[in-house]
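With one protein chain withheld, the remaining protein chains of the complex are depicted in position.
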Amino acid sequence: MTELARKFDKDPELEGGVVASSVYFGGRRIADIPIEEAGNWAAKEGHVVWIGLLEPDRELLLRVQRQFNLHDLAIEDAEHPHQRPKIEQYGDALFIVARTAQLVQGRVDFGETHMFVGKGYIVSVRHGVSTSYAAVRQHWESCPTALAKGEDFILYAILDFIVDNYMPVLEQIEEEVDVIEDGVLARPMTAKDIERLYMLRRDLLRLRNAAGPLVEVCRRLTSADLPQLRPAMHPLFRDVTDHIRTVLEKVDNLREVLAFAFEASLLVGQSQETAIAKKLASWAAILAVPTALAGIYGMNFNDMPELHFAYGYPTVLVAIVTICSILYWRFKKNGWL
Amino acid sequence: MTELARKFDKDPELEGGVVASSVYFGGRRIADIPIEEAGNWAAKEGHVVWIGLLEPDRELLLRVQRQFNLHDLAIEDAEHPHQRPKIEQYGDALFIVARTAQLVQGRVDFGETHMFVGKGYIVSVRHGVSTSYAAVRQHWESCPTALAKGEDFILYAILDFIVDNYMPVLEQIEEEVDVIEDGVLARPMTAKDIERLYMLRRDLLRLRNAAGPLVEVCRRLTSADLPQLRPAMHPLFRDVTDHIRTVLEKVDNLREVLAFAFEASLLVGQSQETAIAKKLASWAAILAVPTALAGIYGMNFNDMPELHFAYGYPTVLVAIVTICSILYWRFKKNGWL
Amino acid sequence: MTELARKFDKDPELEGGVVASSVYFGGRRIADIPIEEAGNWAAKEGHVVWIGLLEPDRELLLRVQRQFNLHDLAIEDAEHPHQRPKIEQYGDALFIVARTAQLVQGRVDFGETHMFVGKGYIVSVRHGVSTSYAAVRQHWESCPTALAKGEDFILYAILDFIVDNYMPVLEQIEEEVDVIEDGVLARPMTAKDIERLYMLRRDLLRLRNAAGPLVEVCRRLTSADLPQLRPAMHPLFRDVTDHIRTVLEKVDNLREVLAFAFEASLLVGQSQETAIAKKLASWAAILAVPTALAGIYGMNFNDMPELHFAYGYPTVLVAIVTICSILYWRFKKNGWL
Amino acid sequence: MTELARKFDKDPELEGGVVASSVYFGGRRIADIPIEEAGNWAAKEGHVVWIGLLEPDRELLLRVQRQFNLHDLAIEDAEHPHQRPKIEQYGDALFIVARTAQLVQGRVDFGETHMFVGKGYIVSVRHGVSTSYAAVRQHWESCPTALAKGEDFILYAILDFIVDNYMPVLEQIEEEVDVIEDGVLARPMTAKDIERLYMLRRDLLRLRNAAGPLVEVCRRLTSADLPQLRPAMHPLFRDVTDHIRTVLEKVDNLREVLAFAFEASLLVGQSQETAIAKKLASWAAILAVPTALAGIYGMNFNDMPELHFAYGYPTVLVAIVTICSILYWRFKKNGWL
Partner (left out) sequence: MTELARKFDKDPELEGGVVASSVYFGGRRIADIPIEEAGNWAAKEGHVVWIGLLEPDRELLLRVQRQFNLHDLAIEDAEHPHQRPKIEQYGDALFIVARTAQLVQGRVDFGETHMFVGKGYIVSVRHGVSTSYAAVRQHWESCPTALAKGEDFILYAILDFIVDNYMPVLEQIEEEVDVIEDGVLARPMTAKDIERLYMLRRDLLRLRNAAGPLVEVCRRLTSADLPQLRPAMHPLFRDVTDHIRTVLEKVDNLREVLAFAFEASLLVGQSQETAIAKKLASWAAILAVPTALAGIYGMNFNDMPELHFAYGYPTVLVAIVTICSILYWRFKKNGWL
């Protein structure tokens, strides 16, 4: 790792909101440039300008806009996050929105990345949580193939990086789902289980919203009518599509598994409720026996012959114990106790 | 804000049902005109007539119809609200229906806006609750770009305004949903919670009905076969489409979140019912002990030796307390109490 | 209203199964004709024959078939109701099936109308409940536009009439749904509520089946490949489509509202069950106190010092009242009572 | 009915697995032929060979294959039932699979029919329960129209027969559903009801599987690219499609009705459970009154003044009756009893 690379890794801001602004030739960085020179460098044959912005303000976006003649609506979108993943063609430039997902202290957090791609330049704009693209930059700088020299390859590299980053998020959710489903079959859900299940559904819903529309974005990136992308790039974008589809399949599986868990939990809960009702009824019946019998021999009638029998009292005690035992045994036998 | 603008802001009616009726040239208002001159002004090269109507009666609609030669069916629709959002081409004119949403005293209310767009003119017809388009008018009048000079841009401005107005409605619903889901996980739903949840689902359903068909309307507005719209307008309508899709995604998320909340509430309720059944059964068992034991020593048998023991009575009291305590401790231990 | 019109209004049958059989020229009725002349009149330039049948027998259908050379399969369908709404092209003729809905003594009833449309003629066949098309006929006869002179306009007028007649049915269902949803939030459903909800779902299902396939029928009627329909008619059929879509949207909304009501009712019911369980448990606990305490002092031990205390009895009474009151107060406080 | 027809009606097997093997010219049967001559007869202009097989063994299928040069995969399929309804084109021949449904002693049973159709021949292979196609054969032999002379018409006649046979099955299910839904609203489901409902859902699921894919099969049969079928046959196959769609609509309706019944049953059951809980709680409260009061006056305190009152005993009895009556009346009034 070079000095420079290490510097990028810490995601330093060259100026407020600018993470990187460099020009490349044949895949090698030849200069770090100010925004105001970006347009000129991009226009030179074989040169690629890559500008990385982090939550830029309007003023900075307007400076970038002037360099590459970007469309007002794209700039408006880039300024305001909370866009859906999409691809839009404005004149010569492509504008692409993708959502990023990240684990932050065990919870899933979502961010957005916007990209402007035109002849000789790419501008990436990060909002909210997301890893710095310094790693992408380093990987790309060390990429030997001729194909890797264009701005379309950088676009691919960033999208691939974003999609790869869904995976650890998904794996974390998968683990939690495993815990839930183990629990669900063992005992009815506790309030804490229900909350966890609820939160996982929310996270999966958001992950689906983040990844789902990217399929269409990548499909458009492999269609023939985008002059910004060389046909040789198509297999790469198809590969990204493929990875998104894998993510979506997993997300949908987990969503369905959680729906199963919900239904299983309802059944387990219902069956436990029934078990308790049976237990309650059984004990109520057993305990009603001494109460009723004792009540009868507690009456104050003048003439109750049993009261004067020699073994009246022990007989009643034995009767009570016997009846209760028989009830207990029968309830036990048919599974109520 | 000019005098004129302030006047529009109060939404004055020039005559019954007419909110505004002006002719523009190069984006500047050059005259406020009576309906009967609208057709002639619209025919002049570079002039745009913008008529704003508010719940007009049939007679007024027929006067407008005569100016622009509008189709009978469109006039019929404009007279009767409760249309679905749609776009219809009648001869040279486009007829567009959109639904508006507004917060009125904390509840969502819905209205409709119908628009006729033809060469040199636009007629907007508002029904039910909806903000006056005076704000749109002001914004447009101050819009500098050449693109903004046509009636198609006014159409875009109104649609964009309508879609932007969905957002505060959605945010209000989002807040209420947050309150509900916080509640749902803490305790079973009360009648009031259920009613609120029910009402939110109704409002979201209506919002979906309002915004959903607009996607198709905007898609048609960006297709090549509508001569009323300049191709340069397409990115603007695509941007509106995009914002509608964002609205729909949020609506669908909230709907799904409410469905989760319903299911979570069922589980929480079931688990609470079970907890109560356990408590009931536990106390019933504990309290049956003194009743049964005391009943036995309340019997009137001649010969009950325990009754004559020196410590008979305290022994029984201690036995009762001991058994009840053991039961209490066991129930506590296995979570029934 | 003319004598003739009034006569049609009563839906008289000229002969068994024939409601009307007339020939029109330039939109004016010029003769009432026997079935056997219909073919000849239809062939004359500018003349339109309109035959209205009501549950005709096979023999009558075969007579009409011979006049216009109708396809065997269409005649078979026209003889047997219970067809799905559809459009079928047999040679030169169109065959169209639509379902009608009507309120009969507060309940929704469904019928069918079949139509044969060819050059110069239209045959309408009604089955089951449905309003007479005399009103359509009158309206059409008084229709001034040139467009209204063809058989395709009559087809439009009938379809429009059928679709308009869905509306009162829908409004009646809407009112009942409103009653149900008001009830659902106030108290758990009674058997009567559940039955009403069930019936409404059935009616809505049928209404959806009736109206749904008409969208496709009307779409086909506005496609370019049907020579029986003049292109100028297309906006009219699109208007009908639009009205059907409005009907469908309302039906789907009501269906979803009833689904919400079902779910809300489950929750309300569950919450009421829980409330009753709490009440039951509370009272059981409160009432167990005097029983247990009194039982203890009803025991017959020789040596129970409390029995001989001066204020033993009132002390126990006070103790019972106090404990019960405390329990009552605590249960009240935490919402169990 | 002729001798011959009656003979076919009994579904005799000319040899093992062969139900019929005849050659027709101009719609009249001119000879019953052995399998080995079928190929030659089929090749003669205007002659049609119709072979009917019943659960043939591999050897018989191979003999038929040799006559018409059928594809290995089709023969494999014809040998092994449990295929999905489909249409497949192998060289010059069509291979069609349809599922048949039949009522066998009140239960729905399913079979399969496979058909090979090529120039001058049709081979039908029946598996499992299904009516003999002798009736189709007779009907076809007596069919006068010129259209009826080809093998494509025979294919139509068999498919029409299969689809018509779904109807009695559907009507039987419809009747059972009616019984269930009448029951569901009157009382909670018994175990027997639940089983019946379960079985009906299974049968409807299978019927949907049988009929559903036939829509696609018939659509393919009316597409332009099948040389085996004359265009004049298209309305006939469209008519079959139409009948299948009617079957499917009914099936889907019944499925939805059963889903309603399930939900209604849940509500009815919940409401009954609540009613029982209320009754239980009410009687528990009422019966606790004498127990508690009598317990108090059963205590053995020295000094209980009420015990010595002149009307102490009747007063307590009256108090018990009064309190119980008031409770009873209040529970009755608010619907708990």
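Letters are used for the chains, namely A, B, C and D, taken in the order the chains are written, and counting of residues starts over at 1 for each.
Here, a residue touches a chain if its C-beta (ideal position, glycine included) is under 8 Å from a C-beta of that chain, and two chains touch if they have at least 3 such contacts.
Small disclaimer: the values here were computed from a predicted structure and weren't measured.
Chemist: In the full assembly, spell out which visible chains the left-out chain is touching.
Modeler: Taken over the complete structure, the missing chain's partners among displayed chains are A, D.
Chemist: Of D:Ala31, D:Ala186, D:Ala232 or D:Ile276, which residue touches the hidden chain?
Modeler: D:Ile276
Chemist: Who touches the missing chain here, D:Arg29, D:His47 or D:His71?
Modeler: D:His71
Chemist: Would you indicate which residue among D:Pro56, D:Pro235 or D:Gly298 is in contact with the undisplayed chain?
Modeler: Considering all chains, including the one not shown, the answer is D:Gly298.
Chemist: With the full complex in mind, choose from A:Asn69, A:Thr190, A:Gln270 or A:Thr315 the residue touching the hidden chain.
Modeler: Candidates A:Asn69, A:Thr190, A:Gln270 or A:Thr315; residue touching the omitted chain: A:Gln270.
Chemist: Spell out, residue by residue, where the missing chain touches chain D.
Modeler: 71, 73, 77, 82-84, 86, 88, 90, 188-191, 194-195, 197-198, 201-202, 205-206, 209, 262, 265-266, 269-270, 272-273, 276-277, 279-280, 283-284, 287, 290-291, 294-295, 297-300, 304, 306-308, 310, 312-313, 316-317, 320
Chemist: Write the list of chain A residues that the hidden chain touches.
Modeler: Residues 181, 184-185, 235-236, 238-239, 242, 245-246, 249, 253, 256-257, 260-261, 263-264, 266-268, 270-271, 273-274, 277-278, 280-281, 284-285, 288, 291-293, 295-296, 298-304 of chain A touch the chain that is not shown.
We take it that only the chains that are shown with their structure count from here on.
Chemist: How many degrees of rotation carry the C-alpha atoms of chain C onto those of chain D, rounded to the nearest 5?
Modeler: So the copies are related by a turn of 70 degrees.
Chemist: Would you kindly state whether over half or under half of the residue numbers at the chain B/chain C interface are used by both copies, giving same or different?
Modeler: Different: fewer than half of the residue numbers at the chain B-chain C interface appear in both copies.
Chemist: Starting from the mean Cα coordinates of chain A and chain B, work out the distance between those two points in Å.
Modeler: 26
Chemist: How many angstrom lie between the centres of chain A and chain D, each centre taken as the mean Cα position?
Modeler: 42
Chemist: Indicate the residues of chain B shared as contacts by at least two other chains.
Modeler: 266, 270, 273, 277, 280, 284, 291, 295, 298-300, 304
Chemist: Determine which chains touch and list them pairwise.
Modeler: Every pair of chains in contact is listed here: A-B, B-C, C-D.
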